[in-house]
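Presented below is the structure to which this report refers.
As you look at this complex, bear in mind that one protein chain is not there, while each of the others sits in place.
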Amino acid sequence: MRRLALVLWGLLNALPAQAAEPVNERLRDSFEAKNQATLERLEQDETQQLCTRYAPTDLPAEVARRIQSLNQSTIKPPADGQYLGDFTRGEAIAQRGTGWQSSDDPAKPAGGNCYACHQLAAAEVAYGNLGPSLYHYGKLRGASAEVLAATWGKLYNSNATEPCSRMPRFGHRGILDEQQLKDLMALLFDPASPVNQ
Amino acid sequence: MPLSRRNFMVTAVQASVSMLTLLAPRWVLAADRRPAFDATAIDAALQALGLPPPQDTAEILFKAPEIAENGAAVPVEVESRLPNTRAMLLLVEKNPHVLSARFEFPAGTEPFFATRVKMAETSRIHAIALTDSGNFYTTRLVKVTLGGCGG
Amino acid sequence: MKPLFAKRLRGLGALLLGSFALTAAASDDALREYREMFGDDNPAALWEARGEQLWQTARGPQHASLAACDLGLGPGVVKGAYAQLPRWFADTARVEDLESRLLTCMTELQGFPRDALLTTRFGDGERKSDLEALAAYVVGASRGAEIRLPLQHPAEQAAWALGQAAFYYRAGPHDFSCATCHAQADKRIRLQTLPQLTTAEGAREAYTHWPAYRISQGELRTFEWRLQDCYRQQRFPQLKFASEVAVGLSLFLAKTAEGGAMAAPAIRR
Partner (left out) sequence: MPDPMLIRAVLKGETVEVKALIAHVMETGQRKDADGKLVPAHYIETLTATCGGRQVFRAEWGASIARNPYLSFRFKGAQAGDKITLTWTDTAGASRSDEATIR
């Protein structure tokens, strides 16, 4: 009987748009907690639920708007109003790929792993291309209040402007802390940063 | 070029060591060569083997990738065109222990080897040929790249 | 080996978007050189040899070889079997992939306790994994075989659907799903080409080359290891070995790769 139910379930869920919610429980059975990577990580917030439900198709406009508004409200500007930290530390954060994995020491600071997806400093040739090149980021855009705020928002919660972005919501999800985000901002904007050479 | 300047600077001590080696038998015993594998700098490794600083040559064919996708195994292929090459050394400048290997070619064996070496980081690799008319080296720079989604 | 690497690198010409793309293209040529220098001399052959030995030797509490192990094509038939896995097995009434099926045969036929086998499911240096060696041997016996998965049994269809759902399931602190990295063409992480697993070409490129000797680890790794390590980097909890999702995802990707010719064990960064 259980098998028949499974089969029916499988057929019903042949379309990915319908597969999201019932799969949750069965996923849980196939995973086990390991170190910091506990089973709660399988729980989805509303953004993740919606992004899963509509993958791989295009998001309906009203769903896209819903995700944007859910995430827009999470963005907190720096407490002291200063956007820019230290670009040398920013480069180290951009290079570091560890953090939040079951194999990582939670006591050590997490990286942003920016080079996995973006070109930044010209000297680093081992960069990925899932995201756009950020080479000369500040040099090309300047550092007006609007540009600084928009970039901070992108780092803090990418889904506020791009629903279901591939980029993690670094600030909102607490992956990087405020100082680390400021250091990455400096990497992008400081005229002396290797990104702008 | 930087090799001869940075690593093969002939100090008074080394010069006297190489003078001694002229009087010593051609090959020290294998067991006596083991300390060279613990050397943390190139000049120290050569000194431990009783070898004078080698000269630059274009007669060693040295194939190594410009960029290594992973430092855990970097393929190298070395062939000496110098007459009477008796042995060759493989050294990785930035490894914790610089001497990786020593290969010996009895008469009838070609002065050639291919193997895979670990590299801790981007570094120059040196191949040194020990011949009847002196020691010669050639160098390749291999960039070891970072990879993966988790660092 | 050449086609293997040539294929991985195809499409990177599309990177010529600006002056700095030249740097990426140059790096790419150099990576090709690195990969090609390994030639056909793949240490995976050491695992295949050990696995063949293990398959034929009477072992375990029941002192039996695996000659009676049915990988789907009948007892003892190894040749071509991997190219038709995962599949439904009537004796266990489950869909099983190779790793799961090896566990079944080693417990049922040889009497090994399952927990002990799971403890050494992944080898680490001196502590070798018999499962990985057996997998290398079985997969090697499918070289050139075309992947065929008719999915006639309803449970196979259900496993496919679960695999597909898992592929798009987005969760964890980083919001990652498999699709985050593997649903677009011509993408890289750092310098590593990401196969587009939603197309036949991309899925074949990935699936036909696993299990693989993993240079970074100096170990042969099976497809389940590949999935488990992807989930680790997705910041998910640990994927259980031979679990429904592990089998389902394997089946989902194998089905997408259908028609491709197996070329494993290969060699990978």
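Here the chain labels run A, B and C in written order, and each chain numbers its own residues starting at 1.
Everything that follows uses one rule, which is that a residue touches a chain if its C-beta (ideal position, glycine included) is under 8 Å from a C-beta of that chain, and two chains touch if they have at least 3 such contacts.
Quantities reported herein were computed from a predicted structural model and do not represent experimental measurements.
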| item | value |
| --- | --- |
| Missing chain: touched chains present in the view | B, C |
| Chain not shown: contacting residue from B:47, B:80 or B:95 | B:95 |
| Contact residue for the chain not shown (choose from B:56, B:104 or B:132) | B:104 |
| Chain B residues that touch the omitted chain in the full complex | 30, 33-34, 37, 72-75, 77, 92, 95-97, 99-106, 108-110, 112-119 |
| Contacts of chain C with the absent chain, listed as residue ranges | 41-43, 45-46, 49-50, 124-126, 213, 218 |
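Heads up, the rule we're going with is that only the chains that are shown with their structure count from here on.
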| item | value |
| --- | --- |
| Topology of the chain contact graph, where touching chains are joined (line, ring, star, complete, other) | complete |
| B-C or A-C, whichever has more C-beta pairs in contact | A-C |
| Distance between chain centroids, defined by C-alpha means - chain A, chain B (Å) | 46 |
| Cα-centroid distance, chain B relative to chain C, in whole angstrom | 38 |
| Centre-of-Cα separation between chain C and chain A, whole angstrom | 28 |
| Set of chain A residues in contact with two or more other chains | 101, 103, 115-116, 125-126 |
| Interface hub residues of chain C, defined as touching at least two other chains | 27, 181, 189-192, 232-233 |
| Residues of chain A that touch chain C when the two form their complex | 3, 6-7, 9-11, 13-14, 16, 19-20, 23, 26-27, 29-34, 37-39, 41-44, 47-48, 51-52, 55-56, 100-103, 115-117, 119, 122, 125-130, 133, 135, 159, 164, 166, 168-169, 173-175 |
| Of all residues in chain C, those that touch chain A in their complex | 15, 17-18, 20, 23-24, 26-27, 93, 154-155, 157-162, 164-166, 168-177, 179-181, 183-184, 186-192, 194, 198, 231-233, 235-240, 243-246 |
| For the chain B and chain A complex, residues of the former touching the latter | 67, 143, 145-151 |
